[in-house]
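Here's the structure, in structure tokens; my notes come after.
With one protein chain held back, the other chains of the complex are shown just where they sit.
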Amino acid sequence: MNATTGTVLLTGFAPFGGETCNPSQDAVCALEGEVIEGRRVVTRCLPVEFGASLAALSEAIAEVRPELVLCVGQAGGRAQISLERIAINVDDARIPDNAGAQPVDTAIAEDGPAAYFASLPIKAMLAALRAEGIPAEISQTAGTFVCNHVFYGLMHALQNVPGVRGGFIHIPYSPAQAAHHPGAPSLPPTVATQALRLAIATALTVQHDVRLAAGATH
Amino acid sequence: MNATTGTVLLTGFAPFGGETCNPSQDAVCALEGEVIEGRRVVTRCLPVEFGASLAALSEAIAEVRPELVLCVGQAGGRAQISLERIAINVDDARIPDNAGAQPVDTAIAEDGPAAYFASLPIKAMLAALRAEGIPAEISQTAGTFVCNHVFYGLMHALQNVPGVRGGFIHIPYSPAQAAHHPGAPSLPPTVATQALRLAIATALTVQHDVRLAAGATH
Amino acid sequence: MNATTGTVLLTGFAPFGGETCNPSQDAVCALEGEVIEGRRVVTRCLPVEFGASLAALSEAIAEVRPELVLCVGQAGGRAQISLERIAINVDDARIPDNAGAQPVDTAIAEDGPAAYFASLPIKAMLAALRAEGIPAEISQTAGTFVCNHVFYGLMHALQNVPGVRGGFIHIPYSPAQAAHHPGAPSLPPTVATQALRLAIATALTVQHDVRLAAGATH
Partner (left out) sequence: MNATTGTVLLTGFAPFGGETCNPSQDAVCALEGEVIEGRRVVTRCLPVEFGASLAALSEAIAEVRPELVLCVGQAGGRAQISLERIAINVDDARIPDNAGAQPVDTAIAEDGPAAYFASLPIKAMLAALRAEGIPAEISQTAGTFVCNHVFYGLMHALQNVPGVRGGFIHIPYSPAQAAHHPGAPSLPPTVATQALRLAIATALTVQHDVRLAAGATH
């Protein structure tokens, strides 16, 4: 593990929905250039826009040629680090994106399947986070907004890039954001950064996921 | 609409998870034999068991030859009628099923795609329910337990039965159940029955779904 | 129980906060004139206004001369029938009342104590509701808006009327209201009416409350 033998592409998002910052970007930034398990982390900030976000992601993948892509987004209202299990082939925007677009029940890829599973060992990642005292959970839905759009688009694109793994993590509001949302849960970006570091290390080193029940009855 | 020209298969579930009744079955029962939009409703109660539930469903489909299949399950903790958008190809049981099985990250159909969308006009159904004052929502996940198992298995089976539509609805605890779960939301089976009646009527009469934003940001 | 030997004053509230109905009033109305345990129920609808609500309540008490006063209000977002334990001596309005007033940290009775406990057997009432399959809970706070204002004012007034008992019950949104509040829990006014009937019967017949743990750790 002396030499840097590859790269990890780690993306956050710009602020949206009236927020002035996005904790995903704050958490991601802090890992720029860091070497994890011998791979150098390259970070990007994606726009919260249907279409443009995926164009930026594609460009970054072409440029960075990563062996692992991890996209990170904000999930205001969720209390724990969410390791997303699956991306679905639909945009259904409850609010407009940052460019004013609000697609309803539109396919992300006309020719794509209904969904893609993340190709990361999410259960091993879950175990690693919890072992370090970081609150984490498996999520069965990444929603139908730009986060899911990017997640689905990523997995769709990776079908043509053998050997590259990808996935998505949602993180809660930062405490500073939650101060403006009465009752809302939060997690500091420093904790989120440590979670991402552990998640990347686990994704790089675990080939076969562990068996750990973390489903939902509904 | 004078003659009964077809059938609708409507299924509920047996009690599970320590409950002595299942509101899905109570809501479903009440519609046995009822004629909705010229079709006769035939009901079945499925076991809360991986595998056996799908066998029972297949048998019922073969026997009833429905033009529409609607499966209904209990979602303890949810507050509104949930119209499920998508079924995913994984069993991940947080608790054992009624036969003691607890699969973790097992595919439902080894050769199946990652997911199937419901083939019902769920947005029109949502609008119909709300118009009657029934609290309803689109759900982006049916979980990873027996409900999702049946929903996925149903959609997988219907791939070979052209023209038959299918979907899944989750309903809250009944008030009597919630009396044993401090703080839990509920909805009476009578309201759920009326919701199912409206959902079926809408599914039978609406061919092209309406455009109605009902997604989730995450 | 042959003769009607007394009266019960039961109050609901007018709609507020943008709603077009108030389920407390719907639930209360249905009991107008009903005889419960030999007492006739007289109902009133109070305005959602600081001050005016208490004036209307005082007038009703003077007119009806009840032996029991039960006030009922809407608690949008709560899932179960809430039997309120205590009223506190402060108005702190997050939103304006129906007359536009928005007091902040004002005492309800300048010379009153910090709080009054309900003088009803709330644990016996809780047990009675649950025994009938109605979801119910003890609440440790009635908030700081008009509901708590009326509850505190009632208990303050009853200090001068020996032998008359009083209390407050919060009920969830109706299903029709919840249809406009995505994800919100609800309970039909018919269930709430039955809850009120049972609560009144219990309050009239139980002198010494039962021992039943129903507190909150925080």
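Letters A, B and C mark the chains as written, and numbering starts fresh at 1 in each.
Everything below uses one rule, namely that contacts are C-beta pairs under 8 Å (C-beta built on N, C-alpha and C of every residue); 3 or more make two chains touch, one makes a residue touch a chain.
Note that the coordinates shown come from a computational prediction; the quantities given were computed from them, not determined experimentally.
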For the chain not depicted, the shown chains it touches: A, C
Among C:62, C:131 or C:216, residue touching the chain not depicted: C:216
Among A:28, A:42, A:61 or A:129, which one is in touch with the chain left out? A:129
Full-complex touch with the removed chain, picking from C:39, C:78 or C:130, is C:78
Touching the absent chain in the whole complex: find that residue among C:147, C:187 or C:204. C:147
For chain C, residues in touch with the removed chain: 17, 73-78, 82, 85-86, 88, 90-95, 102, 104-105, 113-117, 123, 138, 140-145, 147-148, 170, 209, 211-218
Which parts of chain A face the unshown chain closely enough to count as touching? 79-80, 129-130, 133-137, 172, 174-176, 178-188, 191
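As a working rule, only the chains that are shown with their structure count from here on.
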Roughly how many whole angstrom separate the Cα centroids of chain A and chain B? 30
What is the distance, in whole Å, between the centres of chain B and chain C, each centre taken as the mean of its C-alpha atoms? 37
Which residues belonging to chain A are in contact with no fewer than two other chains? none
